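Below is one structure, written out as structure tokens; comments come after it.
The complex appears here without one of its protein chains, the remainder shown in place.
Presenting chain A:
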């Protein structure tokens, strides 16, 4: 409804000020109500009688390391019937609280362990203290002094089922905002399709936007402890096989592998790239006589893939090994690395795997020892038997890989297998061709649950042959001159491969999305937190 520009201008201002007035009036009413409520509370406090619990509860001032307090804290997961009768100090989060007249029931949580706590009006606990505790908001960090009491009936909702805490003091160490963007209970709830009751699911985007809260759930704590275990075992197993850990540069001058998917960074007056893989440097380390190397570091792939299994930045676990006569020496080492890794994960992290299984459906990971190694033609035959049309020199598409995974699982009962002797046409230029069959190569792929986790091969260590293969692939020789030069001063035959830490953990546990196994995932649409 346009009347007149000038008139509208002035009436617009008037309307604005009217709106502003209304807003102010609302704010005033709100603060008046708040003040009234506060006075009401103060009045009821006086009505409750004298507070004989002062000094046993309250908000602690911000801990700025003012003094040393020697006090032993007991972790929540150590609260068992063996401690019954003793007084303990616990620092945990307030998971939930429920006030009921003269009592307040709370659940305290420390990482994956939860325990029930009761604050009841008594000789040393006043009504004011119970009220204070029931008003402490969720997720606040609290210091609690309590007596451990054994319970006749196990507490079903907590991890420490045989005891409960009878609280005598409670202090708030660090307060949490009352309005949480997501509730830990909701984020930790199992995703049930059927059944009655509330089915509040927390969206993945909400989880990732408030990652600090989401990571507190028991399942996430377990996933990342397992991930740390994978890293640790990878190091330990390779070190026991004589491998040396190296660190390769991530800022590189030229795109090393198939150049399309690299990030560019401005480097002083020019530009540089973020490494897509440590391939070149691993090989240089072999040429530098390190014999067996591995490296754990960030890998950056600028692929605009928005799938459940791609990230733009992930942790790469890469290894490279010199061999004497046949690349199977390396392949068997890699196979043994995985077998030991899976076995030790299932033994040393059984608790974490169970905890993850309480929220997400987890199928036990099956594998064979020694690992199953299939040759590519056999895999093609299996696929053709199932009705898939595939040429002898074709690469496997993702649906083919998934189907092959199911066929192998059905036939050999393993979620983990190696596919050897890929067709030469689908591998990069530095892959060593098969000496006996010009259409094949000395390369292999490793699969977990039907998805590829590693693509490796014997690398060409002869500079002249490498130049020849590069020319055949139409690669610009100028761009890879430094790469070829690395082999000019004698280099042993070598092979290797690399895996993505997040993808391996995701597939080991049978989770559906790689963002669940990356603490702060990076994908084409997300660069915070």
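The rule we apply is simple: contacts are C-beta pairs under 8 Å (C-beta built on N, C-alpha and C of every residue); 3 or more make two chains touch, one makes a residue touch a chain; residues count from 1.
As a convention for this text, contacts and distances are computed from a predicted model.
Novice: Match the chain absent from this complex view to the correct UniProt protein name in "RecA family profile 1 domain-containing protein", "DNA damage-binding protein 1", "GST C-terminal domain-containing protein" or "V-type proton ATPase subunit a".
Specialist: Options "RecA family profile 1 domain-containing protein", "DNA damage-binding protein 1", "GST C-terminal domain-containing protein" or "V-type proton ATPase subunit a" narrow down to "GST C-terminal domain-containing protein" for the missing chain.
Novice: Give the residue, chosen from A:298, A:386, A:426 or A:482, that touches the chain omitted from the document.
Specialist: Final answer for the missing-chain contact: A:386.
Novice: Check the options A:99, A:407 or A:484 and report the residue that touches the missing chain.
Specialist: Selected residue, touching the omitted chain: A:407.
Novice: Even though one chain is hidden, which residues of chain A still touch it in the full complex?
Specialist: Counting over the whole complex, chain A touches the hidden chain at residues 385-387, 403, 406-407, 409-410.
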